[in-house]
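Every protein chain of the complex appears in place save one, which is left out.
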Amino acid sequence: MAAATGGGPGTERTRLASSGARAVTLRQLSTQPRADVWKGNIFLAVVLLAVTLALAGLAAIILQAAIEGAPAFSTKLFTNGPSTINPEDAGFRPALIGTLYLILGVIFLVVPLGVAAAVYLEEYADGERWWNRTVELNVQNLAGVPSIIYGILGLAFIVRGPLDLGFILAAGSLTLALLVLPTVILASREAIRAVPPSIREGSLALGATQWQTIRRQVLPAAIPGVVTGVILAISRAIGETAPLLLVGAATFVTFNPTFTGDNGYSALPVLIFNYASRPQEEFRVLAAAGVIVMLIALLAMNSFAIWLRNRYEQQW
Amino acid sequence: MEARDTIGAFGARGADRPLPSLEAPSPRYGEKLIKALLGAAAFLSVITTTAIVVSLLIPTFDFFTKDDIGLGEFLFGTNWAPTFEPSSFGVLPILVGTLSTSLWGMLFAVPIGLASAIWLSEYASPRQRKLVKPVLEVLAGIPTVAIGIFGLVFLSPVIAEVLPFMVNVPPFSAGVAGLAIGLMIVPIIASISDDAMRSVPSGLREAAYGLGATKMKVATRVIFPAAISGIIASLVLAGSRAVGETMVVLLVAGASPNLTFDPGSSVLTMTAFIGQTATGDISTGSITYDTIFAVGSLLFIITLALNLFAIRMVRKYREVYE
Partner (left out) sequence: MVGDTGLSNDPTEQLGLAGQPNEDGQLHTEGPKEDKGLTRQIAVTRETESGGDIWAKDKVFEVKDVTVSYGNKAAVKDVTMDIFQNEVTALIGPSGCGKSTLIRCLNRMNDLVSSASVDGEILYHGQDLYGPKVDPVQVRKMIGMVFQKPNPFPKSIFDNIAFGPRVLGMDDIDDRVEKALRGAALWDEVKDRLDDNAYGMSGGQQQRLCIARTMAVEPEVILMDEPCSALDPISTGKIEDLMAELKEEFSIVIVTHNMQQAARVSDKTAFLIVELDATEDNRWGQLVEYDETGKIFTNPRDQRTEDYVTGKVG
């Protein structure tokens, strides 16, 4: 391990760690154990409080939406379109269908591209080459670019500019796909990296080519991990609102959208946002009901992804 | 050896079979094509970055030349009124608005996130870990619009009741927006810091325990310093996320470009300005359109710097321990 042999970037860390260890020892020999026990207990209490707060925050978000939205929770949410004047009859139908289409488009684009890029970076790219390092740095950085910037990209490059698709659903889908692509790549890379090198060696030693090895050994073994990563990334796309504001997800679309129809489309989170920013209490209730619908879908997807991960975790 | 002359189970390949060629039987164009296609998919990330930069730069360039806004006026002006008459393009109020909400968010999220990470990596049993970590991941996956609504209809009224100075103009408040952002970034800090702390070699941990150190001391004086670069990375990434967050501030922070760090005040952030202004069907080439991109450029530069710094820190700790 680099830390043990010293030299290079490891030295600093090792120094820190070992000085930490020494400080602990010295202190241990000079202070009274009783005080240490007390301090330890208080520290643990503080730490536990923090974890509880974090978990309570999650619970509060879900509970609040459930309680607030419960009165509006009915089949109308799924069958009716939006309304500016009549919150009792308003629903989310076109927005739900819009989100469904958006996500289908994202899956269609992101799965092949993301897995392909991940395979290239993990299996083919020589990390010493500058162009591969450039690609790698780009992916890592893109994963952290704010979603609203992707909205700007979508507006300037996809809706207008070079692609000039107009404010259509496909443009929204493409924007969201670019947004989650880095996440899918990073997650797929992790999954591919988790396949032990001995599997590749075994396959290559039999005279299989590199692609045969990847397609028949590495990818099948990495599928559960890839699927987990893709689900988590997609579930992120479902709730993304900011970029859609810029690429034309209008709010009051009353008809069911299509991929290329140029008379507008809507998406669930955008409509929720719109309802929520109205002053009337009824619309807020409606927004909360929409949040519940969204959270149920997300929780289901997340739970499935986590189940999948745990199921296949200790494979090697 | 007579045995060699006999034909065994694999006799087809005896000692005197013809010498096979070591050259490839075919040029394997398919393999090369596949590699090229996969490489192209990876290269798409470079294209995306380029596209982002180009789409930001051109209108930003227009903003400073065609629309004739001075760089000094933009960066150091203290009045943000791009759509009013007379207009003013001093970005400081919305930059400070962004910093303010992010700061309040970090103030809440850093202690909670780090404490959660310490608990996850040093105190939690494998079973507790297996339960809590996914729950935190779910929290990380909650759409920010939902967190914003939670802030608007729950946090804001409750806090206005308990700590009135936090909400001057109900229901909008930079501090409450910060709190909601904090909720959103806690899992980022907890999860990445936990990974960093767990990748500290267990030998170090065992050595410290072997010397009789308490759990708290091992955690704070051995593991924490050893994992510091990963922890810093988690904080910077969380900060970058806070700066780039749009929906929470659109819903909770209000829309007044006040140049203040007062948590009770309503502020406009850079992201909220973009989100609010770009929703309408603004025409390409108008000064409002260009303003969106100028603000976008500034936002991109800030988050780029934060991201690159975080990536460096992550690489540092990976190099050391992996």
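All chains are identified by letter, namely A and B, in their written order; residue positions are counted from 1 within each chain.
Everything that follows uses one rule, which is that contacts are C-beta pairs under 8 Å (C-beta built on N, C-alpha and C of every residue); 3 or more make two chains touch, one makes a residue touch a chain.
Keep in mind it's a predicted model, so treat the numbers as computed, not measured.
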item: Candidate in contact with the missing chain, chosen from A:52, A:209 or A:256; value: A:209
item: Absent chain, residues of subunit A that touch it; value: 126, 128, 196, 198-209, 212, 216-217, 220-221, 315
item: Touching residues (missing chain, whole complex) on subunit B; value: 1-4, 6, 8-15, 17, 19-25, 28
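Everything that follows uses one rule, which is that only the chains that are shown with their structure count from here on.
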item: Centroid distance [mean C-alpha coordinates] between subunit B and subunit A, Å; value: 11
item: Subunit B - residues contacting subunit A, complex; value: 28, 30-31, 34-35, 37-39, 41-46, 48-49, 51-52, 54-56, 58-59, 111-116, 118-120, 123, 130, 132, 134-139, 141-150, 152-154, 183, 186-187, 190, 200-201, 204, 207-208, 211-222, 224-226, 228-229, 237, 240-241, 243-247, 250-251, 271, 274-275, 278-279, 284, 292-293, 296, 299-300, 303-304, 306-308, 310-311, 316-317, 319-321
item: Footprint of subunit B on subunit A - complex, ascending; value: 1-3, 8-10, 13-14, 16-17, 19-21, 23-25, 27-28, 36-37, 39-40, 43-44, 46-51, 53-55, 57-58, 60-61, 64-65, 68, 112-114, 116-117, 119-121, 124-125, 134-135, 137-142, 144-153, 155-157, 160-161, 178, 181-182, 185, 209-211, 232, 235-236, 238-242, 245-246, 269, 272-273, 276-277, 284, 287-288, 291, 294-295, 298-299, 302, 306, 310
